[in-house]
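Take a look at the structure below.
The complex appears here without one of its protein chains, the remainder shown in place.
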Amino acid sequence: MPSSISQDVAKAGTFKPQRSFADEIYRHVREPFPWLIVIFTAVVGLAPVVMDDVSLRESLLLAAVYVTLASNLNLMIGYAEYVNFGNIVFFGLGGYIGVYLATSWHVNLVLSVLAGGVCVSALAYLFGRGILGLRGAFFALATIGVNEAIHAFVTNFEPWGGATGIYLSMDAYEPLGGPMSGLWFCYYLLVLVMGLSLLLSYAIKTSKFGLGILAIGQNEDAAAVLGVPTPRYKAIIYAISGFLPAVAGGLYFFKSGIIEPNGAFDLTTSIEAIVMIMLGGAGTITGPVIGAFLYEELRGFLLFSETFSHLQLVLAGALLLIIVLFVPGGLLGWLRARLPWLRKWLQ
Amino acid sequence: MTEGANGALLLDVEELEAGYDDVQILWGISLKVKAGTMTTLVGANGAGKTTTLRAITGAIRPMGGRVTFGGEDVTRLSTHAKAARGLVLVPEGRQLYPDMTVEENLEMGAYAARARKRYDDHLEKVYALFPRLKERRRQRAGTFSGGEQQMLAIARGLMSDPRILIIDELSLGLAPVVVQQLVVTLKSLKEEGTTILLVEQNVHLALALSDYTYVIAEGHSFTEGPSSEVAAKPEVRQAYLGL
Amino acid sequence: MTALLQAINLSRRFGGVQAVSELTFTVNQGEILGLIGPNGAGKSTVFNLLNGVIAPDTGQIIFDGKDITGLPPYTVARHGIARAHQIMQPLLGLSVLENCMVGACFGRENMNLADAREAAREVAQSVGLGDRINALAGSLTTAGKKRLEMARALSAHPKLLLLDEVLAGLNPTEIEHMIETIRGIRKGGITILMIEHVMRAIMSLSDRIVVINLGKRLAEGTPREIAENPEVITAYLGDSKLLATAEEGAP
Amino acid sequence: MRKGFYLLAAAAFLAAGPALAEDTVTIGFTASQTGKLNNDSTSQLRGFELWRDDVNAKGGIKAGGKSYKVKFVSYDDESQGTRVQQLYTRLITQDKAQFLFSPYSSGLVATAAIISEQYGKVMMSIGGAEEKTYKLGNKYLFQTYTGASQYLAGALDVLKHKNPKAKIAFVYEDDPFSKAVAQATRELAKKDGFTVALEESYSSSTTDFGPIINKVISSGADALLGGGHYADGSTLARQLHDQKAKLKWVTLLVAPDSPNFSKLGDSAVGISVPSQWEPQVTYKPDFGPTPAEFAKEFTAKYKIAPGYHAAGGYSGAMILQHAIEKAGSIDPKKVAAELNKTDVTTFFGKCKFSTDPKSHGLQIGHTMVLAQWQMKDGKLVKEVIWPDNAKTANIMY
Partner (left out) sequence: MIGILASVVDGVLVGAVYGLAAMGLTLIWGVMNVINLSHGAIIVLGMFVVYFLTGATGVSAYVGIPVVVVVGFVAGIIIYWMSVNRVIGRPILMSLLATFSLNMIIIGLATAAWTTSPYNVPVSLPGITVQNYTFTGTHIMAAIIAGAIAGILYLFLHYTRPGKAIRAVASNRDAAELNGIPTRQVLAMAFGLGVALACVSGALIATLFPFTVLSGGAYQLKSFVVTVLGGLGNPAGALLGGIALGMVEGLATPFTPVSWTPIIEFGLFVLTLIAFPRGIFAFTKA
């Protein structure tokens, strides 16, 4: 037996496989998962129209924003296992850039928010190169610091209205056909952004880049020794994780009619996004979606119920504690552990 | 450090079952250690040696079976409670307090009330055994080489006033010359009557040093006997010790 | 014989400790070179210097004709140096296959994902992990993890493989098995530099041995020459009679 | 006028006859039950609730021959904008609220208005003082309070009398409202020939004003105008006292208006506050209770004297009631038209809205008063010191 091993190893060392790029693409299209994402996005987008329910649109809009935040944050927290506590800075900064361009410069809304996304990603890449050298809790603290520093900066930045922020006049919605259709337009775009976030999450998870990121998440030093260019990959994933939240920020604050620093850089929202990831299951594609919807439903329920509205913070906290202590894998992790045959679908 | 009657049953492990989460690793391990002897536990990698030690010391909770120490059922006690009773483990990988000085490390070894009472005696004795440590008593443990760290780990174990000293992987990662020194130390401890349970990958070394040997395989007790006899059994040598 | 790797006058300090000083040695194409020395001699530091985990204070590393001094580990890996660690560092949450794929994807050949999958499968099979290919790395036994450490390094199709105490903690049968594996790797055309304390293995595997002590080169030569070198015996092997007791079993 | 109203009401009652229907009108709003605005928002909420109970006790709002009992639907907005639009959409589409009150604070008002405007729902803004909010093109938003730019006009007036050459330090919270107030006042002060010795804004979370006060001392200012909300304002007042800043005049926004301010003891003496309303004012209302009646009723119910947030809440609701009754309908368009015409004095003072399309809904009738904490027989009391026609005590400079 030993000699056969020696033969095998000798062979393995020189093996050269052949496979084309087209095969790789085909493999993805054949997979059911991306199609599930597309269908899900379409359902969310059309539900309020079909059911003729504006109130539902508002809830779904918030949910779509949360899914976008959670799913992109999951790229850092779930894949690269870098705990980003200040993720909201992308959302806020993207919101400011988007709203500023759309109102002060009258740039087309779509272009404005895309510009917000690009700027934020570029900034994230630069910042990332600096702070991603930090590990674990140090990184988490640094992200809080970045958020607070930018928060303080924007508060003093007069072109963006300083502490007052930017108020949108009703005229701002005119290019979109008035506030009513403007809000619908923002909704569709936000749902689209949500769908793209999920596809992005899938694409990364099934790519070579994603494998490198997952390796970094498991053991960064080992990954580096295996050849994963860790500093560059980390900065790239950080930049990517900022893009769609920034776009969503532009749309969301445009829709809200006002952006001001305290609302734009609220750390609590950042942490809520983490809670959603935990609720659904970190490191999975669908986990953040499930988590965001569950969380949104739950907060909604607590907020609207007479009995609980005063204690909603307490109850939300207690729920989070229970999840962290007893179901750390989130709903998906829990299901995967119990129903192994479902793993293919519970990604 | 000496147990009253030599040859009396000190540690009695019966049908121990243990594992992690859903995975059971030990399926019934039994072993007995008599006072004043040196016993070894050997087995292939993955046979469950470390798990056995962890279950005995309480780092993991046994799923079944019983651990009796000095006549008392200690199966469900926590690790520190067992240590306080003199069931002392020198763990694999030394596990020192790198930021504390040598003497502080030793002091922590004597944390339990029982050991603290004889702190001064033990300190003197340990320094006599390892003069190197005395020279460097104010130095941080983290600055030591592997061999020195293993010495400090054993010294710290001795500070706990052990009724039994369990040593996990004495020679792992150590240069031959260091192993030799440690073997000498171990022999002298044994001569003084310290009860030792040794888990050692280096089967030759283990069999040569000890009085009695237990062989475990795949989480079960496989065979046992005086070390020389175990070493001589061809089927054991071949299948379970890989000799 | 051509030199694959040359370490020239390498030095590195940590705080007040000179971990490696003025160390020079050469690894030839196709050989197995053993690196031994007492604990704290600086062996692992040498490996860390070679594969870029830490940069040398002074000195130069030439690999395959290129100067790789001070390059980060992932660039060194791309040049074709792979390493199996003494303390196993499997990517616990990934499967055995995925672990190996990381090696294949980001190693010397920079394969795409599909190629890497095939290459990884092949290598995992060859080191005896074929039936555990989809198991999580965290669920492997110590020996399994050692094997994975090797497989992952091999999947990169490296030119030079650094093996850091891959035999530590294995029992004699497993050691035999691993020795065969290492021989097989060399047969596949991969040069090997290994740190090992298990004398029997290093003596039988190595073409040449370098002994270091206190960060300096103490001796160099064939296994036989090393075993008979009095300086090496004092510093590292100790009393040969006792050694025999320890190594060869019951008297 | 008042008699006229009663006649009108009686006529309406007679016209409707005994078959008066038991209808309800639903008013929706969000309040800050949690979060940083909780304190002020709660006072305002009490005003709303007192009004509702009063109205319902009298049989409801009478309009077009019907009598509408008032029903509130409200949610917690957690003092932040995240859910405001969701909640207002829900109030309108699901809870079928016919009228709305705004959330507390300007930013939230602007956010909510985007929803209410879409549905053509009248929203009474109570607690959104910043003028910016009313210059965004809204048509159904009506402001109860005097706008931010007027807040410190009274304080400047007092200074003009006492020390026309005063050096003024502006120290204010970095939030939309306080900033708007301070910046408007600074311009006024410059125009009036005062010297601006220092201008500093501080973040809402500031708790240590030591460094700022040292700066104030260094600047040699005689007067300090600014502040923000309760927490920071009370801290600032206390530290000014502790650090013995020798200022002759201090006017702070919002904080000193709260009855709790008296807990600061000596630190409170001499501090003045611009107020939308004080219980002592002597306005003669055309509609609803007198100031004294309101104060008495409020104190009886909540065991605490009403501040202007509570009074504003009550009066804002009452303006809506007035407009509904005038319109004789709960149709929002008719009510809005009636609000545009409103020119009424309540216990809260005069109320009139701008109908200029560029600033529609902006309050242009109401004026502020200036109150000051003074020691009276060893007890701290808040006295109205300005304008002269409303004052209850002399200025302490």
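Some points to look at:
All chains are identified by letter, namely A, B, C and D, in their written order; residue positions are counted from 1 within each chain.
Definition applied: a residue touches a chain if its C-beta (ideal position, glycine included) is under 8 Å from a C-beta of that chain, and two chains touch if they have at least 3 such contacts.
What you are looking at is a predicted structure, and each value in this text was computed from that prediction instead of being measured.
Contacts of the undrawn chain with the visible chains, over the full complex, involve A, B, D. Within the complete assembly, A:Thr155 is the residue of A:Asn87, A:Thr155, A:Ser197 or A:Thr286 that touches the hidden chain. Of the options D:Asp23, D:Asp53, D:Glu187 or D:Asp242, the residue whose C-beta touches the omitted chain is D:Asp242. Of the candidate positions A:Leu93, A:Val146 or A:Met194, contact with the hidden chain is made by A:Val146.
When the missing chain is restored to the complex, the residue among A:Leu36, A:Leu192 or A:Leu313 that touches it is A:Leu313. The chain not shown here touches chain B at positions 57, 59, 78-81, 83-84, 88-89, 91, 95-100, 104, 107-109, 111-112, 115, 140, 156, 160.
Residue-level contact of chain D with the missing chain is found at 34-39, 42, 174, 200-203, 205-212, 214-215, 217-218, 230-231, 234-235, 238-239, 242-244, 246, 260, 263-265.
Taking the complete complex into account, residues 77, 81, 83, 85, 130-131, 133-134, 136-138, 140-142, 144-146, 148-149, 151-153, 155-156, 163, 271, 274-275, 278, 282, 310-321, 324-325, 328 of chain A touch the chain not shown.
In this section, only the chains that are shown with their structure count from here on.
With every chain reduced to the mean of its CA atoms, the largest distance from chain C is reached by D. Ranked by how close its C-alpha mean sits to the mean of all protein C-alpha atoms, the top chain is A. Centre to centre, using the average C-alpha position, chain B and chain C are separated by 30 Å.
Contacts with at least two other chains are made by no residue of chain A.
Arrangement of the chains shown, judged by which pairs touch: a linear chain-to-chain path with two open ends. Every pair of chains meeting the touch criterion is listed here: A-C, A-D, B-C. Those residues of chain D that touch chain A in the complex are listed here as 33-34, 75-76, 80-87, 89-90, 93-94, 107, 110-111, 113-114, 117-118, 130, 132-133, 135-138, 174-176, 179-180, 201, 203-204. Looking at the complex, you find that chain C touches chain B at residues 17, 37-40, 86, 139, 141-144, 165, 168-176, 197, 199, 235-239, 242-243, 245-251. Only residues 23, 43-46, 143, 145-147, 169, 171-181, 183, 201-205, 207-208, 227-228, 231, 241-243 of chain B touch chain C when the two sit together in their complex.
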